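A single protein chain has been omitted; all remaining protein chains appear in their positions.
Letters are used for the chains, namely A and B, taken in the order the chains are written, and counting of residues starts over at 1 for each.
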Amino acid sequence: MITLTSDFGSPYPAAMKGVIRRHTDAELIDVAHDLPRGDPRAAAFWLRFVLPEFPPAVHCAVIDPGVGTDRDALVVRAGAHVLVAPDNGLAMPPARALAGDESDVEAWTVAVDDPASETFHGRDVFAPTAARIRVALDDELSASDGDPDADAVAETLAGMEDLAPASDPVDVSFPEPSVERDEGSGEGAADGAAGDGDVTAVDGEVLAIDRFGNVITNVPGELVRGRDWVRVNGDLTPVAETFGAVDPGERLVTVGSHGYAECDVNDGRGDGAFDLRPGDAVRFVPDSVSL
Amino acid sequence: MITLTSDFGSPYPAAMKGVIRRHTDAELIDVAHDLPRGDPRAAAFWLRFVLPEFPPAVHCAVIDPGVGTDRDALVVRAGAHVLVAPDNGLAMPPARALAGDESDVEAWTVAVDDPASETFHGRDVFAPTAARIRVALDDELSASDGDPDADAVAETLAGMEDLAPASDPVDVSFPEPSVERDEGSGEGAADGAAGDGDVTAVDGEVLAIDRFGNVITNVPGELVRGRDWVRVNGDLTPVAETFGAVDPGERLVTVGSHGYAECDVNDGRGDGAFDLRPGDAVRFVPDSVSL
Partner (left out) sequence: MITLTSDFGSPYPAAMKGVIRRHTDAELIDVAHDLPRGDPRAAAFWLRFVLPEFPPAVHCAVIDPGVGTDRDALVVRAGAHVLVAPDNGLAMPPARALAGDESDVEAWTVAVDDPASETFHGRDVFAPTAARIRVALDDELSASDGDPDADAVAETLAGMEDLAPASDPVDVSFPEPSVERDEGSGEGAADGAAGDGDVTAVDGEVLAIDRFGNVITNVPGELVRGRDWVRVNGDLTPVAETFGAVDPGERLVTVGSHGYAECDVNDGRGDGAFDLRPGDAVRFVPDSVSL
């Protein structure tokens, strides 16, 4: 299986599929081709969320604002999964999520011959690389007659002549929110561990906006779950488990399926209502009335 | 085969595909993931139109405004087809269309263990249920070495321990238009049967708007087909078989591939030009000039 992710819209991903089909009949599954344009961190966020649902696979992800520059093409092994992506950081957070253990992540750079275009390395570099790795893995797996495991994948990649160990792949990280407590712990970790003082404020950041305009923050869900109200950048907002708990058009804070607090509007767009964009600061203050 | 339908946009459906791939290699076909948000009736309309084109399959459809509430998860057998969907009515109209005969429709509720999330039952409930049913059907079919038939499907579902007969699944229906005739029959059925008086007016309703802004009503095509002009909520509009019969930007009434009268604009949007939304009333009056 090869999964495909990009910000290309259509019909460009079909060109990648055609190229892959010249190498292998492996199944192709689209993750998304409408990710935020040229934003590796947003891609990392979504892939970290989605890819761990898959069994071991080759994942080709091309969000590539540096196409045509000298940024490397990267191959990352994460357990028995393989990511193929530009070296701009997008691959590392999902690789850590796929591997579970950071020690089970390895990165290589791909020796790239002069590609056919300056601007479409999805077709000219990443798709053929993903296809060749898929073929090599399938050859290895059919020879060993075994299930794919991390060792077999590592051995296969180590045997590919155009891969060289990556010395220092670009990484992106997601900021941790800053949590204020009213006694004892002061600013501290975001785990809200029992025994610390009550949370008086959380300063977080917007990680992503989804198709519905839901504003996904980096504030862990446990910091809002179970509360009735929270101030979001000063505005009193109900906390609810489901959209239907508020009237259509009304704002609410929920915990999304990724485990983070979201700023949403029932049957509307949270990004507009809360005036929030990716990277914006967002301060959550539990309202005293309800605490 | 498993078909997938939702209002999730991307990349959420990919998470469902990953989950399914942990159970089965069955083919996955997307029906749509951009259906109107949180609207089971619109989903029912489109699935009733599309699913009957497929050979017997498992259809997983998640338009789920009640996610996180205590609404049931439903499995519906319709002939040799199986639908997996929230119990909000969306499954029943397509089930009747797939079965042909209402007596060939059976519904079960799924015993759901505590799901991983409150808000993404597509991934945590419906995808794994569809996958387990697919696996059970494939086991049954490979054992019997026969083509899938309704009896084999019914037997397989009856043998699944986490399914219990549904006593009263939610249903949605599509309103019938009201037809006025100038003599004899008065208000009557929408079949426009010969021998009745001439149709003088039809009071219908907007069922759905498609990607192009075409306004799909519940008025059967035969009530407008063959006429030259019709008044739509008072405005004289040409009736045509094809968009090209009117100039770009001009309004027309056509009969869509679903058999209903549509209010359209050639190379434009009918919903804007006619100011119509789903659920709006729409009155068709054949124009006396042309009758």
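What we mean here is this: contacts are C-beta pairs under 8 Å (C-beta built on N, C-alpha and C of every residue); 3 or more make two chains touch, one makes a residue touch a chain.
Treat the numbers as computed from the prediction; the structure is a model and nothing was measured.
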Of A:48, A:123 or A:258, which sits in contact with the chain we cannot see?
A:123
Could I get the residues of subunit B that touch the absent chain, sorted low to high?
1, 3, 5, 27, 29-35, 46, 49-55, 57, 210-212, 241-244, 254-257, 267
Considering the whole complex, not just the chains shown, which residues of subunit A touch the missing one?
8-12, 14-19, 21-22, 25, 28, 37-38, 65-69, 116-120, 123-124
